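Excluded from the complex is one protein chain; the other protein chains are retained at their positions.
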Amino acid sequence: MVKVAICGGSGYTGAELLRILAQHPGVQVTAVTSERSAGKRVTDIFPHLLKYSTLVYEPMDPARLLSKADVFFLALPHAESQEAVEAFFSKGKKVIDLSADFRLSDISVYEKWYKTPHHFPTTLKKAVYGLPELYRKAIRKSRLIANPGCYPTGAVLALYPAIRDGLIDIDTIVVDSKSGTSGAGRKADVSISFCEVNEGFKAYGIGTHRHTPEIEQELSHIAGKPVMIDFTPHLVPMDRGIVTTAYAQLKKKLSTANVLNYYNRRYSKEPFVKVLEEGFYPNAKHVRGSNYCLVGIRVNERTNTLVMVSTIDNLVKGASGQAVQNMNIMLGLEETTALEGLAICP
Amino acid sequence: MVKVAICGGSGYTGAELLRILAQHPGVQVTAVTSERSAGKRVTDIFPHLLKYSTLVYEPMDPARLLSKADVFFLALPHAESQEAVEAFFSKGKKVIDLSADFRLSDISVYEKWYKTPHHFPTTLKKAVYGLPELYRKAIRKSRLIANPGCYPTGAVLALYPAIRDGLIDIDTIVVDSKSGTSGAGRKADVSISFCEVNEGFKAYGIGTHRHTPEIEQELSHIAGKPVMIDFTPHLVPMDRGIVTTAYAQLKKKLSTANVLNYYNRRYSKEPFVKVLEEGFYPNAKHVRGSNYCLVGIRVNERTNTLVMVSTIDNLVKGASGQAVQNMNIMLGLEETTALEGLAICP
Amino acid sequence: MVKVAICGGSGYTGAELLRILAQHPGVQVTAVTSERSAGKRVTDIFPHLLKYSTLVYEPMDPARLLSKADVFFLALPHAESQEAVEAFFSKGKKVIDLSADFRLSDISVYEKWYKTPHHFPTTLKKAVYGLPELYRKAIRKSRLIANPGCYPTGAVLALYPAIRDGLIDIDTIVVDSKSGTSGAGRKADVSISFCEVNEGFKAYGIGTHRHTPEIEQELSHIAGKPVMIDFTPHLVPMDRGIVTTAYAQLKKKLSTANVLNYYNRRYSKEPFVKVLEEGFYPNAKHVRGSNYCLVGIRVNERTNTLVMVSTIDNLVKGASGQAVQNMNIMLGLEETTALEGLAICP
Partner (left out) sequence: MVKVAICGGSGYTGAELLRILAQHPGVQVTAVTSERSAGKRVTDIFPHLLKYSTLVYEPMDPARLLSKADVFFLALPHAESQEAVEAFFSKGKKVIDLSADFRLSDISVYEKWYKTPHHFPTTLKKAVYGLPELYRKAIRKSRLIANPGCYPTGAVLALYPAIRDGLIDIDTIVVDSKSGTSGAGRKADVSISFCEVNEGFKAYGIGTHRHTPEIEQELSHIAGKPVMIDFTPHLVPMDRGIVTTAYAQLKKKLSTANVLNYYNRRYSKEPFVKVLEEGFYPNAKHVRGSNYCLVGIRVNERTNTLVMVSTIDNLVKGASGQAVQNMNIMLGLEETTALEGLAICP
């Protein structure tokens, strides 16, 4: 049994890690931290995590935690995570960081978008961006995984084959994403109270959302040259799920069937990416609680535009499920362990 | 008191006409038709329309209806509406048609997208597209209004100043729209049952939705030359509301403040269009049940893209409210009569 | 034009007062207060209240407010309201208090359930409980209205004819109520965040909710002797609406039709209470945004129990709409002014 600790376990991604790991046969959760909930039981905060009725939140104390676990999941706020990653990584531990702190390889980009300095450039170079569909081999050999953001996971998986196979003009990409409310985290804030969100729909952070450079970094990596995009996130009155609708001009005339061939080829061996048949588009409801990503595409032949749509559960494939997937890869376990549950639908 | 009849009154747009007209001081609803509900009281189908507890649905019989009213609202299915429009219009009545049958001035476009012949080309030429912000003068003189579709209303109002004032490259327009479920109408269909829609989000009809040529017709009219767009509608788990996010390349560098100036100028005298200040974007929740359209914009200076966002209540400004607005204009009444109610929020 | 001030205008009941009064032809809102939002425009907090784009929140300063208005609506927290009521009432103003501070005529009951002293026993004696269906005449002559709580309004209207006409055993009453989330107010609190409320349903405050003594006071008044009840509130994942299901043993065998006769007789002249026909039960959706109360009943002949169901919009008939109804009565205006809007449905 691999011993695992979760730092920052009183938010939704922490809770989701606990939920998923509860069904993992090779792992034992030995510690979970939370400043605001230290001393409370996990079930005091999350009554649905019934198997953790005796696990108690403790304060974040790296020195004390080091002896407790071999793998550390960090679900801490951005900027706060840097120190924690360093503390565990420098001691030889395996670290999966769910914050943005080690996702952007260019420090200046990080510092510009997150408006905070990065103190560990050497460690940053060791981090592998934890999107298995792109970096499975590197993940296997790494001890530090920068777990991707929720919007980037959906956007990159929607666009990957189209860019990788040179189908689209990378200067024309529009990414219009729609996320359930759990993406905003668990916090006391009027703007995410039920009566403000329910029966509403809105765009936010147009052109300024911090996931923009992360998406651009990965698309640029795929393209082999710099990509800039228009990215607009929206808030949907549902708990979970992200649907990303991406648009780009095709370089040459292709039918929907043509493009589907490219997508099917790229994703045929991926355990968690499913390409839908022509005429079908993914619904967030069909991945709720699961680690799957569904992708559907259509060529608008009138305008020669490729429209790509993906959906993931932002808390699973967009966060905690992908983190466990990365752990499985790092540990040499079956990649799908604890992640095969089908979506809860309806 | 002007006598008004509603043909097709057992759907959501019919019900919404009844709701709005109940507070109109100059109008009396003298008849309402429904094939499936003939003989039933309005309150049997819509218990919330308490003021209509003695109004009974009758079958659609133009001969009988002609003597009952001066103004006819038609909320009938596409194709079925053609005959009804002709029946009332040819007898000198004022007609406001909420179907798509008289919206597309080019018959071949209508027949291609709606896959049905149009039998009244002469009448079609008399129809005025009922978007007051564009055609107020023509509406005033007309006897036949083609009331705009819900998506086109939101999309055209989002894009109008940007195209009219020549700010954007009209070959780069992407229109990504999100609608509440009442847009699908009132019907028995598994796909819009609660458990299929709730906690879900999906795209549908990518590149093929019938509102595409209607949006293109109006944008082309504004631009003075043909416009083709990418249009993707999505289904949001909420009752009402459409948010439209539109993207286009700016022709030259402009700041958000620059573009807002154009928008404010175009809409300053419009009673039902409100342009939000820089940094604010519209939320469907803030127009729920009202006839207002909110518009927010932002220039993404990194990509030189203008992002335009609008929201309307699809059943009010996107259908029945706009129909009453058109009626007010046609009758020479105060345009805002019965339409000044603020949104129900939360 | 009567000048009206709203103290505590940045919560949902304050906003709803503004919404309703915007369509009142005899009233002008001259001031609105909020400590947390002082200096901000109403539309900064409530973008849907478009007609108040120039009205600015001011701090609560009775001395300054006295000259500004003749009628004061107080939508302040419990306990805080006492002083404000006194400040305006003692200067001859008309006051409608939406807090609980002047609802309970027995000071000891107030102090026990609200755990705070009451400093104005003399003024308390002048207050009239503002449920027009019970106290219309007294409201007309009063200058101080204690506007009823949301749960009490629904519960009392469900039970009134059954008790008044002696149909039920008052020692067997169970009141099981279900409320939308706006009843919890507008605040930053994890427990009412979207992700905690949506797709959930729970009971709370069983046997201890502060509306219990208020319901009991009014039922006792109707019965002419002390009534004690079991009251359980529940939280429903919707914005607005309360459905109350009440149970009591019939004193003698009666059919549903028999009991409906009593209900119809009691409510026949009430503008805002509608009794449904046999076999129909009220749905919160059918009063959303309106001042109506729908009531449906059924006799369970197997157990000789009368089941009574009512629904109201908690922010309208359960708060701000009823407050305006009381104002209309006090001022000798048509009681239904500004309150005739039908529900927004769907």
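Per-chain residue numbering starts at 1, and chain names A, B and C are given in the order in which the chains are listed.
Operating definition for what follows: a contact is a pair of C-beta atoms (placed from the backbone, for glycine too) under 8 Å apart; a residue touches a chain by one contact, two chains touch by 3 or more.
All figures in this text were calculated on a predicted structure; none of them were measured in a lab.
Looking at the complex as a whole, the chain kept out of the display touches A, B, C.
From the options A:178, A:240, A:266 or A:298, the residue with contact to the unseen chain in the full assembly is A:240. Residue in contact with the omitted chain (choice from C:243, C:293 or C:315): C:243. Of C:48, C:186, C:298 or C:317, it is C:298 that touches the chain left out of the display.
Residues touching the missing chain, restricted to subunit A, are 12, 15, 19, 22-23, 46-51, 181-182, 199, 239-240, 274, 276, 280, 283, 285-290, 292, 294, 340-346 (touch as defined at the top). The chain not displayed touches subunit C at residues 172, 174, 176, 178, 180, 195-196, 198-204, 206-207, 228-230, 232, 234, 236-241, 243, 245, 247, 281-286, 288, 296, 298-303, 305, 307, 309, 311, 346. Residues of subunit B in contact with the chain left out of this view: 12, 181-182, 186-190, 192-199, 237-239.
Basically, only the chains that are shown with their structure count from here on.
Homomeric contact subunit B/subunit C is classed as same-residue, with over half of its interface positions used by both copies. A separation of 45 Å divides the Cα centre of subunit A from that of subunit C.
In whole angstrom, the spacing between the mean C-alpha positions of subunit B and subunit C is 36. Each of residues 12, 182, 199, 239 in subunit C touches at least two other chains.
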